[in-house]
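Since the structure comes first, as structure tokens, the remarks are kept for the end.
With one protein chain held back, the other chains of the complex are shown just where they sit.
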Amino acid sequence: MEQTLTARALHPVRLTEIRIHGRGGQGNVVAAYILAQAAFEQGRFAQAFPSFGPERRGAPVSSYVRLADRAIQRHCQVRNPDFLIIQSQGLLHVAGLTAGLKPQGGILINSARDLPELEAEAADALESRNVIVLGADALATGILGKPLPNTALLAAFLALTELLPLNALEKALARRFKGETLERNLALVRAAACEVPAGLWREVAHA
Amino acid sequence: MLEALEGSAAIAKAVALCRPQVLSAYPITPQTHIVENLASLVADGQLRAEMVSVESEFSAASVVLGAAACGSRAYTASSAQGILLMTEVLYNVAGLRVPVVLTCANRAISAPVSAWNDQQDSMSVRDAGWIQLYCASNQEAVDTTIQAFRIAERCELPVMVCVDGYILTHTLEPIDIPTQEQVDAFLPPYRFSRMLDPLRPISIGNLVTPEYYAEARYAHHQALLRAKDEIEAADRDWAKVCGRRSGGLLSVEGPDDARIGILTIGSVLGTLADAREEYPDPPAKLLKLRSMRPFPADAIRHACRGLSDLVVLERALSMGSGGIIGAEVRSALFGEPNPPRVHNFAAGLGGRDMPLEIYPRLLKAAEAPEPTRFAIMDVELQKLPETER
Amino acid sequence: MAADEKASLFELRRAQPAFRGLEAGHLACQGCGQALGARLVTEAAGPDVIVANATGCLEVFTTAWPRTAWRVPWIHSLFENAPAIASGIEAALKAQGRLTKVVAMGGDGGTFDIGLQALSGMLERNHNVLYVCFDNEAYMNTGIQRSSSTPHAAMTTTSPAGKARMGKRHLKKDLLSIIAAHHIPYAATASVAYPSDLRKKVRRGLEIEGAAFLLVHSPCPLGWGHDGALTVEVARLAVETGVFPMLEMERGDVVAVMQIRNVRPVTDYLKLQDRFSHLFDESPEARVELEHLQALADHHIEVYGLRGTSPDPRDSEGADTVRRGGLRWG
Partner (left out) sequence: MGLKTPSDALVTLTRGAFAHAGSSLGLKTGDWRVTRPVHVHRASPCHNACPAGENPQAYLALVEEDPRAAWSKLVSANPLPAVTGRVCHHPCESECNRGRFDEPVAIHAIERFLGDQAIEHGWDYPAAKPPPDALEVAVVGAGPAGLSAAYHLSRRGYLVTLFEARSEPGGLLRSAIPAYRLPRSVVEREIERLLSVGIRLEPNRRLGRDMILADLEKSFRAVFLAPGAERGREWSVGGVVPRDLRNGLELLQEWISIGSLPKYERVAIIGGGNTSVDLARVLKFNGVPEVHVISFRTRPGPGVSPDEAMPALAREVKQAIEEGVIIDDCRGVTRLILRGEQVVGVELVHMKKLPQPDGTRKPVAFEGTETVLRVDHVIPAIGEEVEPFGMEAVLGANRFFAVDAEGQVQGCRGIFAGGDARLGGGTVSDAVGDGRRAAEAIDRYIRGVALAAKAAPPSIGIGELNLNYFDHAPRAEIRFLAPEERNAEAEIEAPLGAGEVARESERCFSCGECMTCDNCWTLCPDNAVLKTMETASDGSHYVFDYDYCKGCGLCARECPVGFIAMVDEP
């Protein structure tokens, strides 16, 4: 009955929390798992989990990622994420989509439209937020042949926040894909990364 | 070696490393990913075992009973309704003293139907005569699963490894997966003394008349009490192999001079551990209850010495009475010279989130003038019509 | 859409010319075959009907509290006891002298596997209940695990294709023969691709005094791996290839079949579905399984005499012929 939990430095663990929104069948959970895997590849600590409950093809779903500098012990919901990744712009008019996002929090949206159009259409969700739009569907279709936006969005997210180097994401992808599919995904990562202003969210991410 | 894995995938790898020969399962959320991972290990030829996809949990438990009785290490897993459906078989496996390991991916009980986490399922079968070990993290789930096979086979008592559904099973995090050599060093090949064997034919499951039934129950009860040492030994021996402890029966963390203790079970412990760092005062001890059965009464008495207040937090309740662990802790402390005041709360039922902020509320409750006999601390009464409040 | 039109849509929904069994707003995947089947069955049976539903996809996606899509009285208890619950309801109605019909519903898991014992009891006691099984051939609600109704060689998460396995080893359980052995007055198979045939069989099952059983083939886009828009087309091909025979039985004997006008090769049906994609990788094992599935379909055609001799308005190509004008012929 000795002390079992290793002694912990008494400063609270510093976390970066991300919420990913998508539709059932859009690889929403896979995106969270890949991002956590990328952090793990980089020797960082991470945790990823889906929104618990039945997922139906097409239904709006969300998944969560926590990144940290040391082991994450907590097992509870992410309430105030630092960033949002929205895989389908159609979700913008789902009530409370951006609820809980920290004031400075960045929103990365997969959409073919430009920012003013989106802001006009979903004012309450996006106004006074810093939002980056990425045409991930088109990018993915061009390279993978299918509009699977998750890899492109993760690459753009890491380019914006520089939380992890891109090759961490590439190593994570290498664990899941191989051969031709892997090559195409790696190409997509490089293509998507330079579509967004590198390091724009650096300060926010490392605040 | 360290891998980023979903809890269920890690548990499946742990089970595979224990070289089971018969796996049986019936799908039920949130246990499914465990049996799916095992199925693909078998399908890819990485695990030579018989995967029996049965037509119900009642049969899942029956298949592993038959297999274990016949000399093969057997494993199954289930949740909520599945656990209740196999309850008759659970009593039977324990009563026959057949060593089997079952993972319970904890989930709330219907009605009303809920696919989300709480511990009502395993708590409802705490009297079935099984050893019940609860895991606070996915790493513990891996280590406890491996220890469970040795505990079960040495004590000839089935072991239920309880893992919070979704919260742990569906969460991906870094987990150290031991090597086959490490497991083989710790866990000897399966041997069952009363194995069904035409060479030494015996009958298992006889009718017992009133002359002997009480003795059978007594022996079973004693075996469970003696299993405490085996549970501690397994934890110590496994720590020698992999360098990690899982907390034996009960483990305590926190400053010795703390006057407040929080005793709880399962994944919420990680959240409270993080919370202690954000709310350093008043200092409090965390008492992690790992073994629900056999219930570590003396360990609890020892850990509570010096405490003015003990908060017991659980994720189930005995409707019409109150807290389950709370009641058992109070009975354990009965007769202690100056026992702490025991405040008993249930929370997180049916998957309700237990955020960090629950920790300061528990500390505040501990300093209340009157101890709370029992309350569901996160119920929102405005959601009920007047008549039902 | 203008607000007034929305209001009129709301009134229009209430003024539909025929009873609509399942209301909009349920949470089924896009193109769900079971949602379609349940709506058609409830319409043919309702509104004076009580439904006892086993645990499964249908139960989950229609009744997430605080809402329900059911328009008829509906009860869900557990996974394995729907037939027993229905028996209780039927007994009570008989005791009260009420004529309301009773329909028990379940998926293939709830019917072929965990609920078989309760089903056999209900049939043996000949309760005046119509049991409808929506067969989507796996445990879909829990994420596509194998059931005894999963077809041979089909991939599920617990019967994956790998180096040592080609999907499910065992054969699809021949539940109809087990039902037949109970010699109940009426049992039949139906498909969401033939709604008129389906409705006729539901009414037939309810008119007959005593127990009746209906197996409705209902594709699951997610589990079978095809686009939601193809659900009816996939169901139709299952019938046209002989994979899913359309039968009617009385007292255990086959009394009528839907003849197949032009029998199509099984691959026409298989190639639309990802759960059979491993059978198309040109390996010898894949070839064996394709031939095996073709043989099983041919066997169905021979045993039940499914091959049509001459074009017939009720055969696999005539049965769903449309006609101009409303209220689609019954």
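Should a chain be cited, it is by its letter among A, B and C, assigned in written order, with residues numbered from 1 in that chain.
By our rule, contacts are C-beta pairs under 8 Å (C-beta built on N, C-alpha and C of every residue); 3 or more make two chains touch, one makes a residue touch a chain.
For clarity, every value in this text was computed on a predicted model and none was experimentally measured.
When the full complex is examined, the chain removed from view is found to touch A, B, C. Touching the chain that is not shown, out of C:Q30, C:T111, C:S147 or C:Q273: C:Q30 (per the contact rule at the top). The residue touching the chain not shown here, chosen from C:P151, C:P195, C:G242 or C:G308, is C:P195. Seen across the whole complex, the unshown chain contacts chain A at 23, 58-60, 88, 90-91, 93-95.
Residue-level contact of chain C with the missing chain is found at 1, 6, 9, 12-14, 16-18, 20, 22-28, 30-33, 35-36, 39-40, 62-63, 65-73, 192, 195, 221, 227-233, 236, 311, 313, 317-318, 320-328.
Although one chain is hidden here, its contacts on chain B can still be listed: residues 111-112, 382-385, 388.
One rule holds in what follows: only the chains that are shown with their structure count from here on.
Of all chain pairs, the one joined by the greatest number of contacting C-beta pairs is A-B. Ranking every chain by how far its Cα centroid lies from the centroid of chain B, the top place goes to C. Averaged Cα coordinates give chain B a centre that lies 39 Å from the centre of chain C.
One simple way to say how far apart two chains are is to compare their mean CA positions; for chain A and chain B this gives 33 Å.
Chain C has residues 60, 141 in contact with two or more other chains. In chain B, 29, 115 are the positions where the chain touches two or more neighbouring chains simultaneously.
Those residues of chain B that touch chain A in the complex are listed here as 2-4, 6, 29-30, 115-117, 137, 164, 166-168, 170-174, 245-253, 267-271, 273-275, 277-278, 280, 286, 288, 299, 302-303, 351, 353-356.
For chain B in complex with chain C, the touching residues are 25-29, 32-33, 35-36, 39-40, 42-45, 51, 53-56, 81, 85, 110-113, 115. Only residues 24-25, 54, 56-59 of chain A touch chain C when the two sit together in their complex.
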